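Quick one: this structure, given as structure tokens, is what I'll be asking you about.
Of the protein chains in this complex, all but one are displayed in their positions.
Each chain gets a letter, A, B and C, in the order it is written, and its residues are counted from 1.
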Amino acid sequence: MDYTPHTEADIQAMLAEIGVARVADLFAHLPEDVRLGRGLDIAPGLSEPDLRARLAALASRNRAELLSFVGAGAYAHFVPSAVDALASRSEFATAYTPYQPEVSQGTLQAIFEFQTITSILLGTELANASMYDGASAAAEAVLMALRLKAARGRDDRGGKVVVARSLHPNVRQTIATYLSSMDGVRLVEAGYDPGGRVQLDDAAAGNGDSAGEVACVVVGYPNFFGVVEDLRAVSAWAQAHGALLVTVTLEPLALGWLTPPGALGADIAVGEGQGLGLAPSFGGPGVGLFGTRESFLRAMPGRVVGETVDADGKRGFCLTLSTREQHIRREKATSNICTNHSLCALAFTVCVSLLGPNGLRDLARLNVRKLRYAAAQLAGAGLGERFSGPTFNECVLRGADVPARWERLVRRGIVAGLPLGRWYPELEDAVLVCVTDQHRRADIDRLATEWRSAGTA
Amino acid sequence: MDYTPHTEADIQAMLAEIGVARVADLFAHLPEDVRLGRGLDIAPGLSEPDLRARLAALASRNRAELLSFVGAGAYAHFVPSAVDALASRSEFATAYTPYQPEVSQGTLQAIFEFQTITSILLGTELANASMYDGASAAAEAVLMALRLKAARGRDDRGGKVVVARSLHPNVRQTIATYLSSMDGVRLVEAGYDPGGRVQLDDAAAGNGDSAGEVACVVVGYPNFFGVVEDLRAVSAWAQAHGALLVTVTLEPLALGWLTPPGALGADIAVGEGQGLGLAPSFGGPGVGLFGTRESFLRAMPGRVVGETVDADGKRGFCLTLSTREQHIRREKATSNICTNHSLCALAFTVCVSLLGPNGLRDLARLNVRKLRYAAAQLAGAGLGERFSGPTFNECVLRGADVPARWERLVRRGIVAGLPLGRWYPELEDAVLVCVTDQHRRADIDRLATEWRSAGTA
Amino acid sequence: MYDEPLLFESGSPGRRAVSLPGDDLPPDVALPAIEPELAQPALEGLPELSELEVVRHFTRLSQWNFSIASNFYPLGSCTMKYNPIVNEWAARLAGHQSVHPMWPDQLAQGALALMFELEQMLAEVSGMDAVTLTPAAGAQGEFVGIKMVRAYHEHGGNPRKTVLIPASAHGTNPASSVLCGYRCVEVPVGRDGLMHVADVEARLDGDVAAVMVTNPNTLGLFERDIRRIADAVHARGALVYIDGANMNALCGVTRPGDVGADVLHINLHKTFSTPHGGGGPGAGPVCVKKTLAPFLPVPRVVRTSNGFQLSEDAPLSIGRVRTFHGNFGMLVRAYTYMLGLGGDGIARMTERAVLNANYLRKKLEPLLTIAQREPCLHECVFTDQGLADTGVKTMDVAKRLLDFGFHAPTIYFPLVVSGAMMIEPTETESRETLDAFVAAIERIVAEARKDPELLKTAPHTTRVRRLDETRAARRPVLRWRPAAAPAEAAASGAETSTSSAET
Partner (left out) sequence: MYDEPLLFESGSPGRRAVSLPGDDLPPDVALPAIEPELAQPALEGLPELSELEVVRHFTRLSQWNFSIASNFYPLGSCTMKYNPIVNEWAARLAGHQSVHPMWPDQLAQGALALMFELEQMLAEVSGMDAVTLTPAAGAQGEFVGIKMVRAYHEHGGNPRKTVLIPASAHGTNPASSVLCGYRCVEVPVGRDGLMHVADVEARLDGDVAAVMVTNPNTLGLFERDIRRIADAVHARGALVYIDGANMNALCGVTRPGDVGADVLHINLHKTFSTPHGGGGPGAGPVCVKKTLAPFLPVPRVVRTSNGFQLSEDAPLSIGRVRTFHGNFGMLVRAYTYMLGLGGDGIARMTERAVLNANYLRKKLEPLLTIAQREPCLHECVFTDQGLADTGVKTMDVAKRLLDFGFHAPTIYFPLVVSGAMMIEPTETESRETLDAFVAAIERIVAEARKDPELLKTAPHTTRVRRLDETRAARRPVLRWRPAAAPAEAAASGAETSTSSAET
């Protein structure tokens, strides 16, 4: 492929205008000793037909056709055809961040709509223009909680961050990475109870610990086990400890069934939007959701779009409050984030617009019911629910010989959930099974049958 | 699916405004005895996920993955990804015929560009905004030739139409259908010579026949056998008989290699544009190309777009010369055509724009060479060329036991061309093989190997 | 707004967007012997552009269109309903796009099954017995239908001579009839906008081959006499052709086949939502009664114990009318649409199309002059009569509507109404959109009284202003041509390609 438009005549005319003889002369000011002096060791380019053949062959080596029951932070739901048709329109896809609002009203109005939808679903007073993904949004939320705590002047940037062990392990690890260079901050893990919910007690707060007070407590909603945390209790605990409550919702469709975290006391509610409008795509891109209180606005990371008027008094939208951001505040910014996940936010917005409140509720309920049916069928295959708490579309099942049976199922073309031993040694015999609207009843029946027969094989 | 936006409240409010109680009342003026009085016997609607599953299952029952060497009027060539991405833009796809030019300049300018490209490729002074397909364009060309002959006053609408037997049989049949209600018109078929080219002699003109003079002679270019007719000779013959020359090009890519028919004497040059920008899609939609002389303009069928200026003197485009057309002239129109194949004309225009003159020439040459290579390989498999004339990307091959061997190849997943016996009993032992840029050398080698082994099987 | 030059005015010699696959053949493959005079392609003048230039060109052009996807488009008789995106998806499945029309039937069973089922659904909706999906558009459907009428009469020994057509008919009706060798006789339309049996009977003689009725007609009115007309026509051995372009008003309510139709065409690009594409491709299936089935064009899709087949075994057939079997890509879309809607949904579509039209009619009646007091179905026709004193004409109202972001209605058609504005909202528009349209008309009517010049010079906000259509026809410029001297051409090309701002 060659996307440059230059003909030989163009090049000659342009060089003449510039006043040099060869293109190489344009690099003449580079010191001799920094020149590469050879061609790149990358294969010659391909024509479009050959390129398409190569990519199609590569893609076919991913086993997209398998029957899969893996969720764990990436969810395959029904996405109306209109979502990609609209979000992929080239005027959206090939624009930059809307620095010139007069010629970016399309992107800007869409982001304003995204901010509104996100704050409705999270139950927060406001939301930003998007973050990279659920985990990095969670990490940024924790940093923000620490900043807010410091601003309240209780102790410098230090403090404890209590993270539920029932939170997605990848999110916990990401938070740990983001916090690891911060002086005086300590991560404390809170266990889970037989319901699969976070167990918050005095030990969780690490009382008597030198790291000082608790800045925030972070829980999944639903959590990694698919269990719906009782945010009322978590929020009460957080308040009692002077801490902020950060919730992480990696399955956005659950918000069609659950009370929004903001309405149950979450001070910062973050999430992953991929499940509404985007394919799993090997883990990205999705879109980080980030909502919080109005009073925390100036501490919030990321871009925001605001409403204003133009010279004629007509409504318009523009990026605003950028005095929080890196390009203005540099080292004092609330975050280093610059490019975010705007186009994914658009897909999310289109998807929610198509579903509407009723579609969202119905689709969510369909997921709940599919999981219930599956759990009943799998019980017949010797897999029992590990936790008693209410679940959305994922639950932890345990049974005899689970890892070996799971391996056998993979060989038969079924990815029968995610074995948990790698992250939870105590759940070595358990598997996290996700059932969604994409599974027909026959798929679930087949899953149950195969688990059963894999046990006897 | 339900694409209507009406809520129950909407309906009630609207009925109230209209002043009726129920929707059924809107049909109250229909006589009792015309009412259906029952529901339609069509299955209940499907949701989008179910609909997609059904259509995907149906599509998978077409064996799109097979190795095919069938052309015969529908050609699978490389189509740059940009073609569909641009032609499918909803502003193009969901507009009507551009009756309001001020809000249809996109479609109008694109058609003007199509008319220009088509007249360049056909070598005609002008071209219309498109016809349905190659065959109906050919039939309309013949009707136009008859009209022109009548206008020249030599004899009323009657006359002879000489059609080459080497023209695509489906085109010949279509012409026959269009002519069958015309009084005094007789179709005469002209045979082919050992080169596979039309044989025009006095017999072809049906001399001494009562149907009068020859209105036109119609040949394929290339013809059905893939052979390039010598239009110089055909044109000379037509002129000698006072007839118009109509050429039919079903493989538009050939015009990247061949002298344009208009430059070789064609009075009306028609064609099928599918091969440049569109998939075979089981035979449609493609796009009929129609070019002719400026002096014949008022006799031409179909829409045309013309250049003009707006109230400010700025260039713009609009439908024009519609006094030839059915919506103005009704029974005196040059054709009954109304809706044509505008969006396909757009895809053709985008495709040619992307290829450019060099790409078109190179792609055409690649086809010529691929066929030559295949012919040489197949000669080794006992298949010889039936005709000696020059061919583009198709040729007729004959050999022992061809129909049975062809059947065996189909069972092995190769459609090894089109057996010709059905249309040409004298070619019972022959197959029309098409080789294009889409066939890799290995595909051709496989074809040769399989033909060979099918002979011995 | 800035200009976009023609493809031919942009680019640079030698520039190209596309790179082709490497030639994988041995170098000694020789080109065939061909007379040199036959192998001199004339490619000069074709655009030489980069991929980005092509993308930008057509992206910009696209934005200069109004379309259903971007605007309310109440173009009467054209049924500009929403074109679902899932249909586009279906038509682009590799299994649909790659299948070749000349393959053995057993390799295309999915496509044939789809066609077979679509024929059955159309037969059920129309109340007819057999269907051909081949015709490319409504007009070709008419040609096929009338051709069958002729074949039927010829088979009976006498092709007959005339076709009766009401004055309100679409221009394709007479044009198609003539193409089949018939003469057209006009049937007047009553004061009520309807065709009356007496007017038909008065013209019915042994020479009449068929009467062509558009139902509902182009005024949006149901032809109440249809059954009696059909009886009269049949009594004279003639046939009833129904132009079903307006089927959107009838589905699930009444079936032409139950009310005397012998042959009818349906525009899938209207009633069954395939996108109109700025002027096609469409699809105009023809549905017939058993008596006419033997005359259907070839090929036919038939179901056998060996699966579906394309058959040409039809000795009485009118023959072939296209290169292949039809606009399959459009058939996939219509099939997807009908399957998605289902029987109930198809009936709901009609009900709501009629509801919308009646609502709009009711709200517009105080503003414009209604052409007919009769109850309308899916569309309604207004005139500019009430604006006569202002000098404002239908054309001006239409052009001014563009400024409000609404496409104009069909204007000056049907011909039987002077200054007609034919408005068809379709069922997929919301009440809010209809209200906004009414508000625009209200404002325009007020403007007509206050500032008629504003309307006569409209549109004001579109990419170009009112175009000189007379000039286009008087001095036809139908293609770009290189300027006389190449040097000049390059210079003027560069000039046009310079964007210029309007301030």
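Following the convention adopted for this analysis, a residue touches a chain if its C-beta (ideal position, glycine included) is under 8 Å from a C-beta of that chain, and two chains touch if they have at least 3 such contacts.
On a predicted model such as this, the values are computed, not experimentally measured, just so you know.
Colleague: Would you list the chains present here that the left-out chain is in contact with?
Modeller: Checking the complete complex, the chain left out touches A, B, C.
Colleague: May I ask which residue of A:Ala129, A:Ala299 or A:Ala430 touches the chain that does not appear here?
Modeller: A:Ala129
Colleague: Touching the hidden chain in the complete assembly: which of A:Leu15, A:Val188, A:Ala236 or A:Ala379 does that?
Modeller: Answer from the full complex: A:Leu15 touches the omitted chain.
Colleague: If the hidden chain were put back, which of A:Glu102, A:Asp202 or A:Asp401 would touch it?
Modeller: With A:Glu102, A:Asp202 or A:Asp401 as choices, the missing chain is touched by A:Glu102.
Colleague: If the hidden chain were put back, which of A:Asp84, A:Asp267 or A:Glu450 would touch it?
Modeller: Spelled out, the listed residue whose C-beta touches the missing chain is A:Asp84.
Colleague: Suppose we count only contacts with the excluded chain; which residues of subunit C make the list?
Modeller: Against the left-out chain, subunit C lists 1-2, 10-12, 15, 50-53, 55-56, 59-60, 63, 68-71, 82, 84-85, 403-406, 428-432, 435-436, 439-440, 454, 460-461, 494, 497-503.
Colleague: For the chain that got dropped from the picture, name the residues of subunit B it touches.
Modeller: Answer for subunit B: residues 1-10, 45, 47-50, 80-82, 85, 90-91 touch the chain left out.
Basically, only the chains that are shown with their structure count from here on.
Colleague: Could you name the chain whose CA centroid falls nearest to the centroid of all protein CA atoms?
Modeller: Here the chain at the core of the arrangement is C.
Colleague: From the C-alpha centres, identify the chain that is farthest from subunit B.
Modeller: A
Colleague: Could you put a whole-Å number on the gap between the CA centroids of subunit A and subunit B?
Modeller: 50
Colleague: Where the CA atoms of subunit B average out and where those of subunit C average out, how many Å apart are those spots?
Modeller: Centre-to-centre distance between subunit B and subunit C: 19 Å.
Colleague: Return the residues of subunit B touching two or more other chains; collapse runs of consecutive numbers into ranges.
Modeller: Subunit B, residues with two or more chain partners: 48, 52, 78, 80, 85, 90, 437.
Colleague: Residues touching two or more other chains, restricted to subunit C: which are they?
Modeller: In subunit C, the residues touching two or more other chains are 14-15, 18, 20-21, 49, 51, 55, 59, 86, 88-89.
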